[in-house]
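Reading through the structure tokens given below for one structure.
A single protein chain has been removed from this complex, and every other one stays in its place.
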Amino acid sequence: MIRTGILGAAGYTGGELIRLLLNHPEVEIVFANSESNAGNKIYEVHEGLLGDTELEFTSEMPFDQVDVVFFCFGHGKSEAFLKEHEIPANVKIIDLAQDFRIGPLHLPQGGKPQGEGYVYGLPEAYKEMIVKAHHLANPGCFATCIQLGLLPLAKAGLLTHDIAVNAITGSTGAGQKPGATTHFSWRNNNFSIYKLFTHQHLHEICQTLNELRPGTTPRVVDTLDEGFEQEGITVDFIPYRGDFARGIFCTEVITLDQPKSAEEIANLYKAYYQDAAFTHYSDKALDLKQVVNTNKALVHTEVFGRKVVVTSMIDNLLKGAVGQAVQNMNLMFNIDEKAGLNLKASAF
Amino acid sequence: MIRTGILGAAGYTGGELIRLLLNHPEVEIVFANSESNAGNKIYEVHEGLLGDTELEFTSEMPFDQVDVVFFCFGHGKSEAFLKEHEIPANVKIIDLAQDFRIGPLHLPQGGKPQGEGYVYGLPEAYKEMIVKAHHLANPGCFATCIQLGLLPLAKAGLLTHDIAVNAITGSTGAGQKPGATTHFSWRNNNFSIYKLFTHQHLHEICQTLNELRPGTTPRVVDTLDEGFEQEGITVDFIPYRGDFARGIFCTEVITLDQPKSAEEIANLYKAYYQDAAFTHYSDKALDLKQVVNTNKALVHTEVFGRKVVVTSMIDNLLKGAVGQAVQNMNLMFNIDEKAGLNLKASAF
Amino acid sequence: MIRTGILGAAGYTGGELIRLLLNHPEVEIVFANSESNAGNKIYEVHEGLLGDTELEFTSEMPFDQVDVVFFCFGHGKSEAFLKEHEIPANVKIIDLAQDFRIGPLHLPQGGKPQGEGYVYGLPEAYKEMIVKAHHLANPGCFATCIQLGLLPLAKAGLLTHDIAVNAITGSTGAGQKPGATTHFSWRNNNFSIYKLFTHQHLHEICQTLNELRPGTTPRVVDTLDEGFEQEGITVDFIPYRGDFARGIFCTEVITLDQPKSAEEIANLYKAYYQDAAFTHYSDKALDLKQVVNTNKALVHTEVFGRKVVVTSMIDNLLKGAVGQAVQNMNLMFNIDEKAGLNLKASAF
Partner (left out) sequence: MIRTGILGAAGYTGGELIRLLLNHPEVEIVFANSESNAGNKIYEVHEGLLGDTELEFTSEMPFDQVDVVFFCFGHGKSEAFLKEHEIPANVKIIDLAQDFRIGPLHLPQGGKPQGEGYVYGLPEAYKEMIVKAHHLANPGCFATCIQLGLLPLAKAGLLTHDIAVNAITGSTGAGQKPGATTHFSWRNNNFSIYKLFTHQHLHEICQTLNELRPGTTPRVVDTLDEGFEQEGITVDFIPYRGDFARGIFCTEVITLDQPKSAEEIANLYKAYYQDAAFTHYSDKALDLKQVVNTNKALVHTEVFGRKVVVTSMIDNLLKGAVGQAVQNMNLMFNIDEKAGLNLKASAF
């Protein structure tokens, strides 16, 4: 049994992680830390756990009793936490925030990653490194979905023009704290845009695309920081707020130098993902609920002359967050990559 | 033209009132007061008004320039406001909060209400008094919907057993402030109960039912304040949070002393509402969107032996709040009761 | 491994059953029959199964290769099917339609049910018989939710007055065939009533209530079939169409002869369900998403003098249909009652 500890256990990702780990056949939850909820039953905070567990939140963090600890903090707090607390050297860390996603350890290096570095936890790109990882930075939800739509083309060297990305996210992507744009009266039956062309996930997306194909430099469009005539292609990302709770539905439009057939493109994707545990190519057009409440990603492609239109989609809380974190844990502990992740789709 | 001032103009009801009054053919908005938004365009706060008006929120309250002022405060603030501010005697007041809904002036008296008193603004019950009113307490949303379902039976003396009321409200009933139960991630596709059997609107409902038929005393079930063996019948009200934004859908189940035919009951309702401007009897089963975005109420009845099942429904922000307030204003100024209220149903 | 066959595998319940059985650790799906889809991949019809199985629909029904067959037909077709087909005597049958829910075998009898009879599959009431059952009639969704709200009071002999039941169902309760009341444009943000006081599930509800406490005869109100003055108490059931896809949220208001304390009532429920695998008492008010996508039922009670207000809720496709069918299968084959049913709540 893998002995696990959870920090930030009272938040959205903390709750979903507990829902997964309670049914994981090879995991024991040793502690679920939440200062403000210490002593309360977990089912009093997290929906759907009444009757499943009598576990309580704790204020303790007995790191000596665990094999791995999950950081379910808000962004920026993981790094701060590590400055104030010492985690024993033998305890693995899986960080769900964005604190350690950017950095040199993402490059394939052959050898075992050093203790300090964080491996970027996208199995479809870095599985060999993840298996050896001691510290892991779990990817962002948009970043996961968009990269899964682009990886096969990136590896094939076909990303040579600006990429048009449109991605719609459910409200759980905005976290637990209530606010104007998550108020039901406003968001119900509504649609809007935020962080247009400047979403922070662009950095980790471009990092991966650069590593897979260094020839051209995909970059974030940013009129504030960069001159316009800079070299490289841009990832033009429009993030939308959808009026559903779970899921990300994404289109990526890529312009090729030369037209390719629909079959050539589809075959690139099928080959790239043939061994992927949770990412599958679909021959038919997709709809979001096919992946909701699962750890799966589905991708589909259509070709119009030089234009390739990719659709990719995930559940933002699972493959876009804690599902992928558990998948990474499974890889890091050399157990079945799908253990605890054979989830029934909600479908409706 | 009726010159109007609005206090609390930045809230939900304030916004909906402005949307109505801008298109009202006999109304001029003199001021829309909001301290925190003073100087901002109204369309910057209230959805759907861009292009319709360049009006700004003000911190001023020039009561000498208006004929009527609407109080769109939260509950309890109207009374507090009046203690600190003087409204000229010639200015009519329409209060949308619950501060003045309970009191002796609701009783039919023949004469003109005194300056101090507040008439309860339910036109289907108190139209004669409203026409003469100088101060008006606008009914609550649940209270309006439930009373419209019960008035014909109350007047006919048929409310002689406990009444089972179930009413589902949209999220706008919970106001503008974001919180756990209005968070989209929680409320979307969810359903729950609040203030079971103890909703504050029960007081105004029972007040009206008592006045229409003093013989028996409908009362609020309240195990804290009252002994169980108290005389009278109870209104057993279960309020539900629905996962839509606008509307209240209500059933009232009444047990008769003797069975009546469906036709007899239907005829009671048709007769009672034959002259009502906005409340109509439907021969067919109802669905909520028939009234959404209108000032209408629809009622329908079915009979099973001694049991009468009434369905009543309104838009909580319109007939349940500002639509009814404008209807009352029209009556108080002796203009067409429907002026400014011929609203297109959203229907979908 | 339990070898299973599925008839009517292309419908809503068929799809959800396949989603469950694919992850069931002790089940093998031998065939999933659908004439009109024979030869098609199951994932082409049922959402969320791409990547999980390459299984195809078949036109064959090799009953000699299975231990149990699930009937996922529409109502009335199970009985018709059995007249035209012979199922080997050693094959168990679990029927999800209403064809065999009413009948004498539901009465506790001590001995093993005969081969012909169908045991009513509500484990919270008939577990001993289910364990021995060869043929099983799986309860209706509303019927399950309402009975779970009433069983402890029925057993305690406290159902002595008419029972007011309000239950809101998701759209999946209406099945797969598109129609006016399942059209998104109509149903979205809408609310309505159907089969008022006459829902067919009342028969199976009353059957159980009668069996648990034969003294008084709960009955369906039916002005067509029965005279009004008939003896017995009535279950006054208002079914609502909610604007969500999954789940049933139900309130049952019971009037006692004598007031009881909230604690007395809660203890009745806790005692009754203390050994139930999936039905739990909650001390706090409920919200529907706590059970969505799980096989759990949650119940909660509040007391106001002589009135008890029960809230009960389930996922209509799981505990209200195929989840309960799998639970029954587990019992019938003497394996862990929860096998294959430790489902992650969708929660959002």
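Order as written gives the chain letters A, B and C; numbering starts at 1 within each chain.
Keep in mind that, in the parts below, contacts are C-beta pairs under 8 Å (C-beta built on N, C-alpha and C of every residue); 3 or more make two chains touch, one makes a residue touch a chain.
This structure is a prediction, so every number in the text was calculated from the model and none was measured.
Taking the complete complex into account, A:286 is the one of A:38, A:82, A:286 or A:335 that touches the chain left out. Shown as candidates are B:77, B:260 or B:280; the residue that touches the absent chain is B:280. For the chain left out of this panel, the touching residue among A:69, A:168 or A:299 is A:168.
Contact between subunit C and the absent chain runs through residues 12, 47, 170-172, 174, 176, 178-180, 182-189, 243-245. Annotation for subunit B: contacts to the undisplayed chain at residues 12, 15-16, 19-20, 23, 44, 46-52, 170-172, 188-189, 245-246, 278, 280, 282, 284, 287, 289-294, 296, 298, 317, 342-348. Residues of subunit A that touch the chain left out of view are 162, 164, 166, 168, 185-186, 188-194, 196-197, 221-223, 228, 234, 236, 238, 240, 242-247, 249, 251, 253, 255, 259, 285-289, 292, 302-307, 309, 311, 348.
Just so we're on the same page, only the chains that are shown with their structure count from here on.
With centres taken as mean C-alpha coordinates, the chain found closest to the middle of all protein C-alpha atoms is C. Superposition of subunit B on subunit C using C-alpha atoms only gives a rotation of 180 degrees, nearest 5. Comparing the contact residues of subunit A and subunit B by number shows a mostly shared set, over half of all numbers used being common to the two copies. Separating the CA-averaged centres of subunit B and subunit C is a span of 40 Å. Touching of two or more other chains is recorded for residues 185-186, 188-189, 243-245 of subunit B.
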